[in-house]
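Following: one structure in structure tokens, then a few remarks.
Here the complex is missing a single protein chain, while all its other protein chains stay put.
On to subunit A.
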């Protein structure tokens, strides 16, 4: 552990520690004074209804959106200094997949920092990108134009780009949105493998029924932080009802909160 300005060892070791983060559009706060400290080596989910500010929280933490107030520390130091520790996978729908690029071109973008910004990519960069593609089962698509892929394949390409960044913390915005079951399974396996290697992962996740199966930590968010901590302690009927404003039916809750009974569909 290198020297840090932060005294608190929990924060100094956390891949992402957010304190008092507030972001607003005009007068209305989108997220208000959120605190969230991710333990190293965890696989965390951010859960909440539409408009709860989940994506905004990520973008503000990464300095993509301006924050009104708050502090974001990566291993105890500001993000701007530590961004090489972090890989970010935006929502798949946020980019134009008609862009004239091949699958390999996109994954090579993950190696951006390995080169000076005016340098051209070399064979070893392409080899590294190919290796990342094979980790998500997409190596045979390397030369395809990205618009020719299915949604699930596009998401895997995005994941491969994040792998190429060799980051300690990978942040994914709805990685399972609109993907097929096979891709969901493949992505979960990659995420769990990364966790095995001691990496930290944070996902915005909207499928409540899989939270218990996939994640060990959770942040329940609805503009404010409702609850945060280990899934077993914090992912309860009470916190869910508070997060979703009592809109979940008892039956839904029962299915979601029930201790992981391997109900995962293939």
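Just a few scattered comments:
Methods note: contacts are C-beta pairs under 8 Å (C-beta built on N, C-alpha and C of every residue); 3 or more make two chains touch, one makes a residue touch a chain; residues count from 1.
Quick note on the criterion: contacts and distances are computed from a predicted model.
Think of the chain that is not pictured: of "Quinol oxidase subunit 4", "Aldehyde dehydrogenase", "NADH-quinone oxidoreductase subunit L" or "Zinc ABC transporter permease", UniProt labels it "Zinc ABC transporter permease".
Only one of the listed residues, A:14, A:42, A:183 or A:222, touches the absent chain: A:183. Only one of the listed residues, A:100, A:198 or A:246, touches the absent chain: A:100.
Looking at subunit A, the residues touching the absent chain are 59, 62-64, 80, 83, 86-90, 94-96, 98-102, 105-106, 109, 112-113, 115, 117-119, 141, 145, 147-150, 152-153, 161, 165, 179-180, 182-183.
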